[in-house]
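Of the protein chains in this complex, all but one are displayed in their positions.
Going in written order, the chains are labelled A, B and C, and every chain counts its residues from 1.
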Amino acid sequence: MCGNGPWDSLLEREVTLTKKKELTKNLFVLSFESQDPFPGIQPGQFVMLRTSLGMDPLLGRPFAVCGTGESRLELLVAVAGRGTRILCSLPERERLVLRGPLGNGFPPQPGKRVYCLAGTTGIAPFLLARQQTPKIHVHLGIPGRGWGGLATWAAERIPGLCVYSEDSSVGIGGTPLACIDQLEPLNDVVWACGPTGMLKAVQTACERRKIPCWISLETRMACGIGGCHGCVVRTVAGLRKTCTDGPVFDSREVLWND
Amino acid sequence: MCGNGPWDSLLEREVTLTKKKELTKNLFVLSFESQDPFPGIQPGQFVMLRTSLGMDPLLGRPFAVCGTGESRLELLVAVAGRGTRILCSLPERERLVLRGPLGNGFPPQPGKRVYCLAGTTGIAPFLLARQQTPKIHVHLGIPGRGWGGLATWAAERIPGLCVYSEDSSVGIGGTPLACIDQLEPLNDVVWACGPTGMLKAVQTACERRKIPCWISLETRMACGIGGCHGCVVRTVAGLRKTCTDGPVFDSREVLWND
Amino acid sequence: MIDRPVSSSISIGGVLLRSPLIIASGTWPHEPEYWKGPICSFVGAACTKALTLRPREGNPGIRLWETPCGLLNSIGLQNPGVDSFLRDDLPKISSGDVGIVVNVAMESEEETAEVLARLSVFEDRFLSMELNISCPNVDAGGMAWGSDPVLAARAVDLARQCWRGPLWAKLPPQCGNIAEVARAVEEAGADALVVANTWLGMAMDPVSEKPVFSRNVAGLSGPAIFPLALRLVWEVSSSVHIPVIGCGGISKTEDVISMMLAGASAVAIGTFHFSDLGCFRNIGRGLLEHLAAKGYSSPMDLIGKGKK
Partner (left out) sequence: MIDRPVSSSISIGGVLLRSPLIIASGTWPHEPEYWKGPICSFVGAACTKALTLRPREGNPGIRLWETPCGLLNSIGLQNPGVDSFLRDDLPKISSGDVGIVVNVAMESEEETAEVLARLSVFEDRFLSMELNISCPNVDAGGMAWGSDPVLAARAVDLARQCWRGPLWAKLPPQCGNIAEVARAVEEAGADALVVANTWLGMAMDPVSEKPVFSRNVAGLSGPAIFPLALRLVWEVSSSVHIPVIGCGGISKTEDVISMMLAGASAVAIGTFHFSDLGCFRNIGRGLLEHLAAKGYSSPMDLIGKGKK
């Protein structure tokens, strides 16, 4: 954990935005370069990203890592509000600050077939997973043609990607949940990442079919390192922190917050 | 005052940082491009510049205009604190917001010889003046070699520029005040821009020699348009607003704030 | 949901404004070009700089200090006095199309009575009179009047006797119990409350090792204080029956909606237009879009809705 960056601890570092690629309106792939190499990153682990300019927005924003190499890191960022709008408006060469990798990724599944179900930007961890273990099966759901740019880009990186769209305008009509019906409880596991509504549906479907299932949660975060108690989620084991106990949880444990 | 920019009133507009040139450490020439043309700008008029990203720093920063064309505008910006550090760290292509032109420039002096005395970045309005009336005489004072980049750059734009340095490392040893002794009260006028200490010295010297003298003041500003009463300066006519009554004042009127 | 045309106009205790966005006192030039035309198209009213009986120079020394998302100011009621205002400024600002709220700084009872008597001659030129019992930047009077229910009631009572038009009282954010002050002011006859003014803050200069401002403390405004002002509006609007005008740090459409949901009938915006003159238009347009999307016909539909 020691280096010679601006902070001895490489938990947080300055990075340069080296490339910004717009996949479709309000959806970007941001590539960063760091002076120091990144440690090994598990799919599902995330970073918190902020600008180094002013103090507004104050907090970093959490994003799953979707690609790495040596001292390079890639994020898939959708404009969701003020913070992401600012992050996505920065020009290349801008310097930012990145904290991480944080949290626990999806647990390795030796001997099992892994089905990854993604809702829109929820594809991010599976792009990384595919980089590391090519034999996973990835199913991506999008609302419709507006997100087609994401599907095209992801399909280039994940040959065999199954794309679903709710309005049937791209790929298969419907959602990735459809594939759960074909899975085998003893041989298959599900990894899911996407909006909370989708995760709940995946949870229910896997529960019903007794398919082991891991889900990556999204909660508001201030610190990302377990200090603020802001990111808790109700589980069968009581309140757990999404940032350090998750963001990936066994879906049977998650009771949600509402 | 009406256009079709983001605001009907072109008092404030979005601009793009098209070029950033580092003259020397912590001193930059920033060039901006606007969608709409700028109105005629008088030397001494200024703009307030801010980033369009977050709300910190909150306020725009005032800078004298040092060059214009059609829809192009140029500022000479020294890093003085947090706001200017951020402005100067932005990469090209960044979008910013600019209010202005604001205030009153140096009053035209038909039939007189104009001697412009500048302290470091105080050269800015005279670069513009020179663009408009080539026969002015410009004298630039800098502390020493550290500012040599400014002198070299300014000399390219102002042939015949007289450079002084306090430590005699560049140009003539001393300060531009030296030239006041040679001026003729009836034929010559002085325009001065620079740090407050220098302006006070120019004021005193011109007073003594009865040379008409105009000085451009620097005060903290919030609005730049006469709304906040934050930028007042004590004058023989009572408190005046630097932003709308100035920033250029007849030096005989200025009583300063201390 | 029927598509009805959305209007942005509102009424504050009988005073009709074409938009709930008011320009806060002490922040807007008294020059005619700022009181008409596109720059004001979403502005419902504008408050004048605080007036006093005699001209005031305001405070010496540094008057502005930027803070994170905020601004400390120590202007100290600089103004030309009520007579000069009526002679020189009022004709200029009356030539526009923006309603005028005249802000009067509470001084001694005698002085304030005199100011109000002189303003009363021009009563029809003003949408309302805003009694400022909350200025943190003067020694005598100012905030002290508004920090205590008894004094606040006394000030408003006096003003009520000298001013027949609509009367708004502008409260300071720091008082033992703002709800109590608000109730006392309501009882004394105020038609609306402005909640609130700047917050008492301070800055130090690390170089000179002295307080930045001549009076040590100064008033904090700007986006930084928005969450604090919102809480006050929520609290006060539950304690009184007269309309509340939210003020403090408003910078975006969501802020206006939040203030109104919390119980405000309108809002005043000061500091943020120092950095963004387009804010009235952006906020105003955003508000209309929001109302249309929610199927409301008027911003008044939002008032206090967050309490239910």
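Basically, contacts are C-beta pairs under 8 Å (C-beta built on N, C-alpha and C of every residue); 3 or more make two chains touch, one makes a residue touch a chain.
The structure displayed is predicted, hence computed values, not measured ones.
J.: Can you work out which residue in C:Ala113, C:Leu228 or C:Met300 touches the chain that's missing from view?
T.: Looking across C:Ala113, C:Leu228 or C:Met300, the contact with the absent chain belongs to C:Leu228.
J.: Using the document's definition of touch, tell me which of C:Gly76, C:Gly201 or C:Gly270 contacts the absent chain.
T.: For the chain that is not drawn, the touching residue is C:Gly201.
J.: On chain C, where is the contact patch with the chain that was removed from view?
T.: 67-70, 72, 174, 176-177, 199-204, 206, 209-211, 216-218, 220, 222-228, 230-231, 234, 249, 251, 254, 257-258, 261-262, 290, 302, 305-306
J.: Spell out, residue by residue, where the missing chain touches chain A.
T.: 1-2, 6-9, 11-12, 50, 55-60, 83, 97, 99, 220-223, 225-232, 238-239, 244, 257
J.: In the complete complex, which positions of chain B touch the hidden chain?
T.: Its contact residues with the unshown chain are 55-56.
We take it that only the chains that are shown with their structure count from here on.
J.: Once you find the CA centre of chain A and the CA centre of chain C, what distance in Å lies between them?
T.: Centre separation, chain A to chain C: 46 Å.
J.: I'd like the Å distance between the centres of chain A and chain B, where a centre is the mean of that chain's Cα atoms.
T.: Roughly 49 Å separates the two chain centres.
J.: Of all residues in chain C, which are in touch with two or more distinct other chains?
T.: Counting only residues that touch two or more other chains, chain C contributes 68-69, 223.
J.: Two-or-more-chain contact residues of chain B, please, as numbers and ranges.
T.: Answer for chain B, listing residues that touch two or more other chains: 55-57.
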